[in-house]
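Every protein chain except one is present and positioned as in the full complex.
Read from first to last, the chains carry the letters A, B and C; within each, the first residue is number 1.
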Amino acid sequence: MTGFRFLTAGESHGPALTVIVEGVPGGLPLGEAQIARDLARRQGGYGRGRRQQIERDFARITGGVRHGTTIGSPIALWIENADHQNANWRVRMSVDPVAEEMERITLLRPGHADLPGTQKYGYADVRPILERSSARETAARVAAGAVARALVGAVGITIHSHTVSIGHVEAEPPAGAIDWEAVEASPVRVADPQAEPRMVAAIDAAKDALDSLGGIFEVRASGVPIGLGSHVQWDRRLDAQIAQAFVSINAVKGVEIGDAFANARRRGSQAQDAILPVSQWPRGERWARGSNHAGGLEGGMSNGQEIVVRGALKPLSTIPSRMPSADLLTGEAAPSFYERSDACVVPAAGVIGEAMLALVLARAVLEKFGGDHIDELRRNCAAYQATVGPREPRP
Amino acid sequence: MTGFRFLTAGESHGPALTVIVEGVPGGLPLGEAQIARDLARRQGGYGRGRRQQIERDFARITGGVRHGTTIGSPIALWIENADHQNANWRVRMSVDPVAEEMERITLLRPGHADLPGTQKYGYADVRPILERSSARETAARVAAGAVARALVGAVGITIHSHTVSIGHVEAEPPAGAIDWEAVEASPVRVADPQAEPRMVAAIDAAKDALDSLGGIFEVRASGVPIGLGSHVQWDRRLDAQIAQAFVSINAVKGVEIGDAFANARRRGSQAQDAILPVSQWPRGERWARGSNHAGGLEGGMSNGQEIVVRGALKPLSTIPSRMPSADLLTGEAAPSFYERSDACVVPAAGVIGEAMLALVLARAVLEKFGGDHIDELRRNCAAYQATVGPREPRP
Amino acid sequence: MTGFRFLTAGESHGPALTVIVEGVPGGLPLGEAQIARDLARRQGGYGRGRRQQIERDFARITGGVRHGTTIGSPIALWIENADHQNANWRVRMSVDPVAEEMERITLLRPGHADLPGTQKYGYADVRPILERSSARETAARVAAGAVARALVGAVGITIHSHTVSIGHVEAEPPAGAIDWEAVEASPVRVADPQAEPRMVAAIDAAKDALDSLGGIFEVRASGVPIGLGSHVQWDRRLDAQIAQAFVSINAVKGVEIGDAFANARRRGSQAQDAILPVSQWPRGERWARGSNHAGGLEGGMSNGQEIVVRGALKPLSTIPSRMPSADLLTGEAAPSFYERSDACVVPAAGVIGEAMLALVLARAVLEKFGGDHIDELRRNCAAYQATVGPREPRP
Partner (left out) sequence: MTGFRFLTAGESHGPALTVIVEGVPGGLPLGEAQIARDLARRQGGYGRGRRQQIERDFARITGGVRHGTTIGSPIALWIENADHQNANWRVRMSVDPVAEEMERITLLRPGHADLPGTQKYGYADVRPILERSSARETAARVAAGAVARALVGAVGITIHSHTVSIGHVEAEPPAGAIDWEAVEASPVRVADPQAEPRMVAAIDAAKDALDSLGGIFEVRASGVPIGLGSHVQWDRRLDAQIAQAFVSINAVKGVEIGDAFANARRRGSQAQDAILPVSQWPRGERWARGSNHAGGLEGGMSNGQEIVVRGALKPLSTIPSRMPSADLLTGEAAPSFYERSDACVVPAAGVIGEAMLALVLARAVLEKFGGDHIDELRRNCAAYQATVGPREPRP
């Protein structure tokens, strides 16, 4: 029922996005600048539309933090929508009734919440649906994720992401460690300098064709203690919770942990990550492995290896070349609605994926270690970590 | 907190598996034969090991059903483990302390819960972990899923599955409707008669090599009302809940809704499912589409099309050719443990996938329609369905 | 997991209180004025301190409402803390680190969260605890409750409260219907004009003695459909959920449904509410009763009678006559800390109780009837209500 949880609220062109993150221990250093950094990363990436240049998201902390550290209270975040200052939007999205006749949106966009949302909620206008289903909401998640990132950082977990493919262009990331600074510097957040110009070109081509591109992003978490999640009940499996978190991101409809889809083609003897004998463990490591096909998760639990998760993002459905569709009121043929949009958001999706992974790991860390002050959490975690390794039986 | 939920309990060689399914309305016809049918389907499929031939699972209903229909109470199911009758298992898995010295299992199997489970739970023996992490538990889920299937069936939803690939062998299912009876008759549950013998051969080859094979299965749900799930909060998105449910299945580490991974390579104009004008809707259908790349889910909600979900199953990690691994007590090199196992479980995984999809849909149906007697649920659903379609604005 | 839920955030002297209410259907008329009305009622009552006169709470709606009606999205509310404008508070409760040395509060107040909170969260200062544990947070609940009140109002439920006792002064409310307008006009929100001056005098006397007074308030809900909640699982019982909601109010440590404590002294034959025969039912009513000892709840479900719940409020622990206590840092004897406080908050507690009851009923209504537009909820409710009454068996 309780434990670490978060809720977001707010419409794309309403006054603001609101976030409450519940269950963060006290004593965790947290400031608006940390959150702003991730919000800015989400707004970047080659292929974004005009809105991302106009607005610079900033999450104001309005609860749960005092003098630079959390105090155990729920954390409230408030991200103003710059657009809402615009007089048109203030009327269109007014909380109060307005005198003006409002134009309805009735041209349904396939691929969006437009059709199922209007049917479910009983509307003859897409506006009330698209305002909340817009990917604008992911700014709220990235803000919540920045809090979670700080929390899991306190027990040594770091989280990064990079672009694996955009359209048909696939990156070949290095076999070993990724240079995360280089990824952040890349306009498409790719770890393969060769792929970068081809990705940019693919985005340009799609944009010129009034079209959009999807792709695949990968999120990695290092320093994850062994044993988060559990095999004992279906809804406690960490890999499954991560899958939910990823597919909950707008336009992400597929997810794989480690080499899941490649493994489905391999034989068992090729799909495993041999546990190395103690003599081959790098200094400071325990239970080292020869590979990481499993993406850091076995039996629904973290296994101490890097967690590696990929999300498959479909190309955005709102495209300037308006597609054949139907009208909500009449069912007659009509082109789909187009407001503004991005040609490609794969680089940003990685940042959102980081946030969702951080949020899932934060919950798992608190479930395993408890603790109401960050020192208590750290102490419990350290005491547990000391027990990890080859063991003689308990008496 | 409440709503439709279920828990399972029980170890692989313990006395029994136990299931409680909470939140089922009254008045739903339900009998042990229905559940037995799905349990038998789970035990079938070419490539299964000896255990599946020995045991014939049967779930006894011990609560929540009277005279052939549910009564609104939680439904309790009890699946006896035939193995537990064996004297060895009665000692090894005795609830009470035993006089005998117990042999511990300390040869860690990569790919299983063995390593993270023993570290997390603090054991010097893999037995307490593997008994619960065993895929035996999926029998409990299939039983729970049979209850959910009956429930969603009451509002017209039907759920099927078929095998998409085994190892490198990929089926080419027909473009149109699948002949589900033929799938059930196929030893590998495949909808492509050409692929069947090649799949069987691939399994034989893997078995001969003391190895195992994974693959991809697909689950489809028809008759799903438009508007299950919601776009308004991350954890209410139906696609994400389905992703969690699928990845929670043992050995499933990847999932895609519709053509997720293929869509990630397409342009936006190619990835969409055009909404057809009213003149082209087949009789009795509303908001018909020209394709189903989205797999029946848009904006986190069902869109009235067939729901199509694929799960990527890794090859089982317990293989007769014991793999290099390490010993739990010492960290020294050791071959991995082998009890008995299956060479390929992809056909069974489809059945488990059906169960998980049914469970997720049952929750979503009850959340949208409420109702405590199945007639009330049906009435609410029918009244809603009557509102689906082109609409003139509410006054 | 999902369904109707709400979270609040914010400290007493921080920038604001934040509320997110999730799961409200679309189409519900809602405006800031409605919420302001309940917020003002919470701030009233004889015996309140200075802060209530200074501040006039106002909840700004920043999400989930457009043009005067809800749109199915989570509803975000934002209540600014007027106090935070004060320069001292802006420093003391600054989110960012401050240069000034902060004075710590170390004089523990018995009866508050001070002691357990500092121990649990690991603080050497009470400030981080008392800022969140302050009853200021109940403003957020009353705002959330106003949303819930609107929601349950849509199916005909109305909720009121009145003061039953203050200190030793007990009201004798009329046996029949209560004149709620008169209650609202009373400075102590009492339904007994004789008791009113004695209650006022008791508060004055306590204030003069630098002391405080508690009391008992009663909340009633009329028009509740029969059959909310359920007997089938412990956590679905509506009476138990109401008990949790009431005891979750600051300073409320006891609760009774109907005549619970008096019934504990009666014999079974005296404690029941006879079901009247159909001939004696008032027009439009079904299953009328001769009395309401049960307070509208039987078997964990609403029975169609008025729901009647009483909360026992202890006298506020922060009193001007500082009490013997101990210092947090040293454990040495010290008088307890006193900031400002109220002499009596029983009248306000009734308003908070209304909010909590509304929130519990909103969840129960949505669980029973489902529905994503308020018309769908109403339609499902009406169709169910038509089935209530004597019945011939289903075939």
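Of note:
Note that in this section a contact is a pair of C-beta atoms (placed from the backbone, for glycine too) under 8 Å apart; a residue touches a chain by one contact, two chains touch by 3 or more.
Nothing here was measured: the structure is a model prediction, and the numbers come from that model.
Interface note for the absent chain: among B:R42, B:H112 or B:R132, the touching residue is B:R132. Among the residues C:P15, C:G63, C:G214 or C:G350, only C:G214 touches the chain that is left out of the figure.
The residue from A:G47, A:P74 or A:G296 that touches the chain not shown here is A:P74.
Residues touching the missing chain, restricted to chain B, are 5, 7-11, 14-18, 20, 22, 25-27, 31-32, 60-68, 71-76, 78, 93-98, 102, 120-123, 127-129, 131-132, 372-373, 375-376 (touch as defined at the top).
Of the residues in chain A, those that touch the hidden partner chain are 1-3, 22, 27, 72-74, 227, 230, 232-233, 235-236, 366-372, 375-376, 379-380, 383-384, 387, 394.
Residues of chain C in touch with the missing chain: 1, 7-8, 104, 108, 110-125, 129, 132-133, 141, 165, 167-168, 206, 209, 211-216, 226-228, 230-235, 237, 239-248, 252-258, 260-261, 263-269, 271-278, 281, 287, 289, 293-295, 297-304, 312-317, 319, 321, 323-333, 356, 368, 387-394.
Simple rule for what comes next: only the chains that are shown with their structure count from here on.
Centre-to-centre separation of chain A and chain C, using mean CA positions: 37 Å.
Distance between chain A and chain B, defined via averaged C-alpha coordinates, is recorded as 26 Å.
Distance from the chain B centre to the chain C centre is 43 Å, each centre being the mean of its Cα atoms.
Touching two or more other chains at once are residues 22, 27, 72-74, 372, 375-376 of chain C.
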